[in-house]
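Every protein chain but one is kept in place in this view of the complex.
When the chains are written out, they are named A, B, C, D, E, F and G in that same order, and each has its own residue count from 1.
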Amino acid sequence: MSKIVRTVAKLLTPAILLFGLYVIMHGHITPGGGFQGGAVFASGVALLIVAFGAGRVEQFLKEHQLSMLESGGGLLFIGLAFAGLATAFFYNFLVGSPIFGHVPAFGPNPGDIWTGGTIPLMNVAVGMKVIAGLSAIVLVMALASSKQGEDE
Amino acid sequence: MDALTAHSSILAIAIPLFAAFLTPLVGKLGARTRNVFVVVVLAFVEFLVLVLARDIYANGIHLYTLGAVSPSLAIPEHYMVPVRIVLEVDGLGVFMGIISATVALAGAIYSISCMKHETGQDRFYTLLLLLTVGMLGIQFTGDLFNLFVFLEILSISGAALAAFRTRFIDAVEGGFKYLIVSTVAALMVLLATGLFYGQYNLLNIAAIADVMQYTALDKIALALLIVALLTKSGGVPSHWWVPDTYTPAPAGTSPMIYAATLACMSTMFRVAFTLYGVKMSVATIGWLIIIAGLLSMFVGVTMALRQTDVKRLMAYHVISQGGYMLLGVGVGIAVLGDPQALAAYGREAVAGGLFHVMNHAFFKGLLLLTGEALFFRLGTRNLNRMGGMGRNMKWTCAFFLIGALAISGVPPLNGFASKLMIYEASYQLNPMLTIIAMMVSIMTLASFTKVFQSAFTGPELPEYKEVREVPLSMKLGMGILAGATLFISLFPSLVVNTIVYPAADALLNQAGYIGAVMGGG
Amino acid sequence: MTRFVATTVASFLLYLFLTTASGAVGLWSLEELALGVLLALIVAALTRDVLKGDWVRLLSPRRCALLVIYLVGPFFWAMAKANLDVAYRVITGRIKPGIVRISPKLTNDASITLLANSITLTPGTLSVEVEEKTNDLYVHWINVDESVLAQTPRDYTLICGGFPEWARRIAG
Amino acid sequence: MSEFLANIPFLAVAALICVALYIMMSQRNLIKVVMGVVILESAVNLFLVTLGYREGGVAPIFTNAPGTLMVLPVPQALTLTSIVIGVATTALMLSMIMLIYRHTGETDAEKSRKVKG
Amino acid sequence: MSWLPAVVFLGVCIAIALVRVAIGPTVPDRIVGLDTVNTIVVVAMVLLGAAFREVIYIDVAIVYALLSFVATLFIAKYIEKGKF
Amino acid sequence: MLRKVAIGLTLIAFGVMFFAAAVTIRPFGEPPSAMDDYIIEHSQQETGANNAVSAVVFDYRGYDTLGEATILFAAATAVVMLFRKRKDEASD
Amino acid sequence: MIELQVLHAIVPLLIVVCAVLVARFKDLISAVIALAALSLLLALEFYLLQAPDVAIAEAGIGAAITTAIFVIAIRATKRT
Partner (left out) sequence: MLDIITYVLIGIGLFFNLMAGVGLLRFPDFYTRLHAGTKCTTFGSIFLIGAVVLQSVAAWIDGGWGSPDSVLALHAAIALAAILVTNPTGAHAIARAGHRSGIKPVQAVVDDLEDAKFND
């Protein structure tokens, strides 16, 4: 794409990435969560791909790194689920504990990020997974597409 | 041990899932470590399923509420409906669980040598584990939406595995067809789930069955569910994807995809018996399923007679033999409203159908593996270009013989036992059914005689002089399934009484299933 | 290094905008502030390979102030005129389009971007293409003034007024 | 008649499903078929969310909510799940189409099919 | 404040822009329609957030404003026959 | 021609079915809510999260989310697998 | 709240129109554009149905990622 688009993409990428992380981290108090934030973040990667080309992006975002990140997110998620196994799989064992343990009163309140038990951590895990998964999908498909173009 | 028993149902799903996430990391340690890891995990899953089975046969339905204060507390205190996801494993669930776990173990062991020369093995084993997760998941769940999610896991991993050998165009096309069909089927399931949710505000199967009123919307949901699951289990109006998908599926995965198909079929039985039960118009639905079964038998076997591709031929037999299962269980559904007939032959029909499911998972899996073994050594699946392999590949030949005799219903093998049950029961409903079924059986025998002749007997072709027997792990994989087949053949009554009749009873006992969740019953 | 710090600070400021009214430290709670620093660092670390180029200067307060003045002052006024102009042309359908090349002689990417986007949003013009080396802009002009066509290189004051000077001052 | 009009979202879902089925059955281009699947997914998602709508309710999020009459949260959670599942299947289908094209140079269902059932 | 009539009006504007998507003789014409729809939808979301008195809804509008751009760029890149 | 007739008949069947469903379903905006009321009332105490949707996604129905994450994982794995480098790439 | 009812009628109708456009367009990229418009309006409808969570997901996934992979796939399968 043209210079203008590239410049704007450079400007917007940090904003999109930050916004994605914001959506992930505030999943339990505002609309959003791991999936949504991860999708926003992955769209940032897609923006880089469209502005600079998949070949450029691949230089600093390797596919095996994404694979590691994805496995890591999955392991963190299922590990959190296993951690509740003392009572039941997926038991929210952090509610009331010092980590993310505040419990709000029933009804509308201004929202406190230090609540939710395992939910924020699971948001992070799913966020990692979705970021890695969607970025890997878009990146691999774009690379395959450009390679296909060269062959012909 | 008690804790293990209490959590066995979720562990059987969560551990292969954990292993699947771990496989890419373990793969960095080397191929050997990874293979051992995968096999150990699957063996452990088999062990967990057996632990679960012991518990169920001793104590009845196993209930596990995810994330609740206590796993046995399906409904929150002081409330009237279940809120969380419930895993509910009864005789049928664990019956299919045993089948799936065994086939998965055999397939994984078989794949070790068979896949040695392929790239991307880490991902292959990841997907194989995920396919196992999907099969176990749809069997163990007691929640409709969860059923949809695990159906999708099944579809995606199955389609990806079918397309694994990307150098063949038919592999990719088979995978694509499977994916489209499964996605549409799964979306229909989701639509039906939405219809239930909109009316009753419930997602739990038992809770919905409890309050079901069989309104017009429920009828539409029934139609959607039956069509979707029949499609996924390769019943006749939508059988066309089956051969395309099974033929190119690599190594040990075709029996697993087959087991997945059977899992979908048993889910259909669960929907018909447990979700609707006597509330639906049983005779109509029963006869529809019987007709679908008869058509499947007939179309499958006639198409199979014309094939020259060995795996494709077997894939058509998949359709045809699926017809027997539909016939058996269909007879059971047709008489569901009539307690007398149900006791006289309905229960036996359902048991026969389910017994056939089990037998078939083993010996058809075995046959698909032998077909893959031929392909592995010869590089072709064309029967006309084979010959005389019986001398070079003695083990494969023996395994093939076991499978072929069993599938054709030759006594004393287990295929005969289950077919006999189906014949006896269907004869009492309508003798015509039995006659058609027997005819199909004879045609099956004819078709497999052809395969045996062209592949294993006859003159030895010069270009295959150097062909040797397949490696040890492939023999071991086939051996597991052949051993299971022989075991059932030797002790049919033991197997039938211990695990098949409990599964059939679990299907027929709707009140028990509901009562386990809702209490009281 | 300065680039890293600058990205962090900018991201942190954006995060602060996003999470107002969350607590008692100013408008924010302590946890939010800590999390904001962490996330800003993550973003800066991730984008250090992307953000090559001369960015730090753009964050100087003088340039930001100029940008704001520019946006609410001449730019907004031009935009209002532009829209009335477009509305007029929508209603009457009187157009005389053409694509004109202008050479504003801007040197860096940020300023040409600012100029191109300003041109796109203002009277009757739309930047179509930019030449990578010389930073010449090709502008689609909805109502071409014949006098401009006389000489090449074109006179750009009729097309974009004082914008190139502003762009040079803000981002140049 | 007013009841009929009140159910417009449900009718739209039915129409969307029909259009999606039409696309899937009538089109021969595989990418078009995938588009049909995407529309079907959208229809089901819309159906689920519509089921959870409660007249006058607000979103089930207590942060600065204007009231406590809320729409149902479960369908929204289900829809989230199904959206992500949808994108996963779509991506896989499109990758397979790219591979099919690599082999045959066609994305047409009729022309690219070598093996016939 | 009565924001909702304004949103209904914007809905009509969306319909008009969709007409361009439907008839636009060339593909770029359709993208212009899509781009217009994007912007109007973002504005409609902000107005609806104000109408529902929900301060947390505006996040959706921000996401949309940022991401519809990505979709536009992808299609534009396709039209100019670029490689990804 | 036959194909078109078949498509038409299937579409009409499905269309009638779905439109019947859409007309007979309960009116828009008045759902039964036995299960969801529990979640709206208890999610804040049980999970501590203000966002009931998040509470459902990660706590009440966390298992579904696990399945969904698995699906994404499977799809990403499958896409990367499909475009993997093959040993016989050169001769292909 | 008659306006809300009107909106609940307009937006689904526009969604159906977009779906019909997808069916009508022969050109694949035009169909993708209509699909993008569909997912955009779908997000608006989710928003109207008080489901901002779903709207964000649909925005992120439907608008950006799905369009992106469709365009990539069409680029890769186009005879030039």
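Assume contacts are C-beta pairs under 8 Å (C-beta built on N, C-alpha and C of every residue); 3 or more make two chains touch, one makes a residue touch a chain.
It should be emphasised that the depicted structure is a prediction, and the values quoted were computed from it without experimental measurement.
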### Identified contact with the non-displayed chain, of C:V5, C:L30 or C:A87
C:A87
### Query
Hey, which of A:M1, A:M68, A:L85 or A:V103 is the one touching the hidden chain?
A:M1
### Query
Residues of chain A in contact with the chain that isn't shown?
1-2, 4-5, 8, 11-12, 15, 110
### Summary
It is residues of chain E that touch the chain not shown, namely 1, 3, 6, 9-10, 12-13, 16-17, 19-20, 26-29, 31-33, 35-36, 39-40, 42-43, 46-47, 49-50, 55-56, 58-59, 61-62, 65-66, 68-69, 72-73, 75-81
### Query
Tell me, which residues in chain C touch the chain that this view leaves out?
14, 17-18, 20-21, 24, 27, 79-80, 82-83, 86-87, 89-90, 93, 95-101, 113, 116-118, 120-122, 124, 126-129, 131-132, 138, 140, 142, 144, 146, 149
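Methods note: only the chains that are shown with their structure count from here on.
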#### Entry: Pair exhibiting more inter-chain C-beta contacts, D-E or A-G
A-G
### Task
Determine, using the mean of C-alpha atoms as each chain's centre, which chain is farthest from chain G.
B
## Note on the structure
Maximum distance between Cα centroids and chain C occurs for chain B
### Computed distance of Cα centres, chain E from chain A, in Å
25
### Query
Once you find the CA centre of chain D and the CA centre of chain F, what distance in Å lies between them?
8
### Query
Tell me, which residues of chain C touch at least two other chains?
none
### Task
Quick one: which residues in chain F touch 2 or more of the other chains?
18, 21, 25, 28, 31, 33, 35-36, 39, 44, 50-51, 53-55, 57, 59-68, 70-76, 78-80, 82-83
### Query
Which residues of chain C touch chain A in the complex?
7, 10-11, 14-15, 18-19, 21-22, 29, 31-32, 35, 39-40, 42-44, 46-47, 49-51, 53, 109-110, 112-113, 116-117, 127, 129-130, 132, 135
### chain G to chain D touching residues, read off their complex
1, 5, 8-9, 12-13, 15-16, 19-20, 22-23, 28, 31-32, 35, 38-39, 42, 45-46, 49-54, 57-58, 61-62, 65-66, 69-70, 72-74, 76-77, 79
### Task
Could you pull out which chain D residues touch chain G in their complex?
5-6, 8-9, 11-12, 15-16, 19-20, 22-23, 29, 31-32, 34-35, 38-39, 42, 45-46, 49-50, 52-53, 56-59, 61, 71, 76, 79-80, 83-84, 86-87, 90-91, 94-95, 97-98, 101, 105, 107
